[in-house]
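As you look at this complex, bear in mind that one protein chain is not there, while each of the others sits in place.
Per-chain residue numbering starts at 1, and chain names A, B and C are given in the order in which the chains are listed.
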Amino acid sequence: MALDKLTGENSTLFIRSEQLFDVARRKSLWYMAFGIACCAIEGLMHASGPRYDFDRMGVFFRASPRQADVMIVAGTVNWKMAATVKRLYDEMPEPKWVVAMGACACAGGPFREYPNVIMGVDKVVPVDVYIPGCPPRPESVQYGFITLMNKIQAQTEERLAAARHDGS
Amino acid sequence: MQQLDTTVARGVLERAGVTAAVETVEGLGAVCRVPAAQTRAALLALRDSDLGFGFLVDLFGVDTGETIDIVYNLRSLTRDEELLVKAEHGYDATLASVWDIFPAALMPERETCEMFGLLLSGHPNPKRLLTTDGSEPFLRKSLEVRTAEEVRDRASQHVDAGALDITASSLADASAPAAETVALPASLPRVPAGVDVEHSQNLVLNMGPQHPSTHGVLRIILELDGEEIVAGETVVGYLHRGIEKLAESRRFNAVGTLMDRGDYVAGIHGELAFALATEKIAGIEVPRRANWLRVLLGELNRISSHIVWYGPMGLDSGAMGQFLYTFRDREALLDILEEITGQRMMFNYVRPGGVVNDITTTAEAKIRAFLETYDVYLEENAELLMGNEIFQARTRGVGIFDRQTALAFGLTGPNLRASGVNWDIRRDRPYAAYDEFEFDVPVAEAGDIYARCQVRLEEMRQSARIVRQCLDGMPEGEHTAKVAKVLRPPAGEAYAAVESPRGELGVHLVTDGSDTPYRMRYRPPALYALQAGEAFLPGNLIADGVVLMGSVDLILGEVDR
Amino acid sequence: MLDRAIISAFVVLGTIFVVATLTASWLLSPKKPSPEKSETYECGVAPIGPPWVQFRAGYYVYALLFVIFDIETVFLYPWALVYGLRGWYVFFEMIVFVVILVAGLAYAWKEGALSWR
Partner (left out) sequence: MNPWAVAALRFLAALGLMLVNGVVMIYMLRKVLAKLHVRMGPMDNGPHGMFQTVFDVLKLLTKEDVTPRAVDKWLYFLAPVIVVVPSLMGYMVLPFSRTAVIADLPYGLLFFFAVMAVVPLGTLAAGWSSNNKWSLIGAMRIVGSQVTYEVPMLLAALSVVMMAGSMSLSDIVNAQSGVFLGFIPRWFVWNVPAFVLFFISGLIESGQTPFDMAEAESELVSGFATEYSSMKFGLLFLSEFSNTFLFSALLVTLFFGGWQIPWVPGDLVQPIAPFVFMIKTYIGIFFIMAIRGTMPRVRVDQMLALGWKFLLPVSLGWVMITGVLIKLGHVVVGSR
């Protein structure tokens, strides 16, 4: 942000504007259409389907990582896939978040014993929210998104508190 | 199925100058052992003789501890017979490709060679299929999976994702003499030799692994002249997670969990294939009610699986509505499946000996209510997409697999029936209780994308019909046979196939008397469909290529296993 | 005068609006550039070869015809304006003009120019 360069990182103006923008970020989480395995059926397809309809809370999919805010890693990541996951994550613009969906993305799941499988996507990209389950139900994914929303807000709140503490 | 007369087969092979031992094995039928060097001659003789073994069902390897057996599973559709050809290879042998005899062998050969550490000769595109350079030959018995300690100590695994090299180099054996290429099917568009990315003057485009319409993590390298596809090469393995290897370390009741995650939208069928193979070896008698429940769940699952094809088929051709209308139905269906099995996707419901739970009365009522609405919705959906003139213009006469090519590429299931081959395992090799049901097997002659749509739609109607018969005539009795908690089937070998929504899902099971399988081969129908789709990409526009790959119904979990 | 002022205002102020929006975005957005981030996107793998190759447009012949017909259509507009005010002869004048073009189109069609290749 150029604003923080101009006014300083702990300036009230900067933190207050971040607070405002965090609301927008929370309410408009576009995820990247990137289904790896079984979880994609539940976490991406059924999630955008008629019953669960994540569009209700502004969670919508975009095909290109350049326009996405969240990457849902929905499935097992193996050695061949890891480079792609990393690359796609790198290509997303800031601020960005990663949701590890399902046991495989969290820790390798039922395939963790196989040497070709990476035990958790957090070894490749930083993960913000872990959703357990094999596969997690769409409700769980929804809860995961709500957790992510709270997390987005909490970061700025913490910063505000820290700035207040420094100032006093 | 006819039992093959072993003397006839022996005679055919002798005339071709092959020294072979043909015998009949319990659970497998006729098995023919040929020397490794004479495999090509034997297969050619069997294909061109009166026996007409023109259909390669599957190709895989078994590490026996001393040798690596390469198994060719052949079928003759004219005489309705089956034959297993086994060739013994050493651990550092070179596999002579048979792709010119059976184009279906193209990808399975690459997979077998990388998984068993063999070299390949005479193959047009001998790259590794599933893994990257430096990977171990995972399916060798000498290689162990991670131990419990390694798994528990998750932090010790270190991944430097930025520096990963995912090149899959050639497995070709440069020293091996080139075999003489025999006649290929005339309709084969071109030798599927992949895309020469180094020397191409055209636009070379990566489609996938992250692309809205590659149905998972399929990567297609396209060489484009303008918008027209000049050459296409599919790259798979982005979801390879060792289902076959892991099955060797799981007890028989637990392998179902892995099978579920193979073809993850039609789990029941995977479980069922494995259960049937186990029951064959262990000699378990399944109660009649269990068989009926297997049919019931299998057909409900078939509908839910075809929905995952039909909705995205609309998306691929640009119609968003289909996807959402069909997924509305799928939600209702998953509710039912969840009530019976306890899970929405990964059922682990069919176990060796029967099924886990009996059906509840509320579930029965739910199914009936579902079928009432479904009949209406299905016709609506069919009219909306199939009746649309734009869709018809996009799909009629595009991506035609003629009968001969479809057979050559090992297509099965709806894809094969859309090319005019009347073959359905449910009717021609009845398993579970399918011989007690009345249903039609839809066949279309055109072989184009539209024909594949028609066949699958009619299958959805027929599935509803079977489900109705199931509910009306469900026999009383136990839902499972008395089976030991830890099953230890005797040493043996069996092949069992089911008609999964994607085609012939087969399990070739080898046991050694322990509580885990010795070798479990999963015959992935989607892999064979993928090969055919790849071969027919050239000459289409990008838009048609997308619809073509969608129309053969790929599930990457099954392709990569 | 007013019309010209409006047109100039739209061009100048419109450009200023776009630049201002992008500046605001630049001011408010976080920045973490990295070499990986500025790689070209191609479905998550490294691109093979450059995209700026000789791209064969399948509608090349259409585009040639398009130039002719587009100009012709613009010629028709003044004619349409006075059409109601003059007699039958304007109609026949135009018929001659259009028929020549239609003949050209028919010829191109017959020769197979109207096909994607």
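Structure notes:
Operating definition for what follows: a residue touches a chain if its C-beta (ideal position, glycine included) is under 8 Å from a C-beta of that chain, and two chains touch if they have at least 3 such contacts.
Predicted model only: the values in this text are computed from it and were never measured.
Taking every chain of the complex into account, the chain not shown here touches A, B, C.
When you scan B:E114, B:D424, B:D544 or B:E558 for touch with the missing chain, the hit is B:D544. Seen across the whole complex, the unshown chain contacts subunit B at 203, 205, 211-213, 224, 226-227, 314-321, 324-325, 328, 384-385, 388, 390-391, 393-394, 541-544, 546. Against the chain not shown here, subunit C presents residues 1-3, 5-11, 13-15, 17-19, 21-22, 24-26, 28-32, 35, 37-43, 47, 50-52, 55, 57-59, 62-63, 65-66, 69-70, 73-74, 76-77, 80-81, 83-85, 88, 91, 94-95, 98, 101-102, 105, 109, 114-116.
Listed for subunit A, the residues touching the missing chain in the whole complex are 20-21, 23-25, 27-28, 49-50, 53, 55-58, 60, 62-64, 66-67, 69, 91, 93-95.
Everything below uses one rule, namely that only the chains that are shown with their structure count from here on.
Contact tally for A-B versus A-C: the pair with more C-beta pairs in contact is A-B.
The chain with its Cα centre farthest from the Cα centre of subunit A is C. The centroid of the Cα atoms in subunit B and the matching centroid in subunit C are 48 Å apart.
Subunit A and subunit C have Cα centroids separated by 40 Å.
Along subunit A, residues 34, 65, 83-86, 88 each make contact with two or more other chains.
Chain contacts: subunit C has residues 36, 44-45 touching two or more partner chains.
Those residues of subunit B whose C-beta lies close enough to touch subunit A in the complex are 130-132, 135-136, 138, 143, 145-147, 151, 154, 157-159, 161-162, 164, 166, 209-212, 216-217, 237-243, 245-246, 249, 257-258, 261, 264-265, 308, 311, 323-324, 327-328, 330-331, 334, 344-346, 556-557. Looking at the complex, you find that subunit A touches subunit B at residues 32-38, 40-42, 45-46, 49-51, 63, 65, 75-76, 78-86, 88, 104, 107-108, 110-120, 123-125, 134-135, 137. The part of subunit C that touches subunit B in the complex is made up of residues 36, 42-45, 47-49, 51, 53, 55-58.
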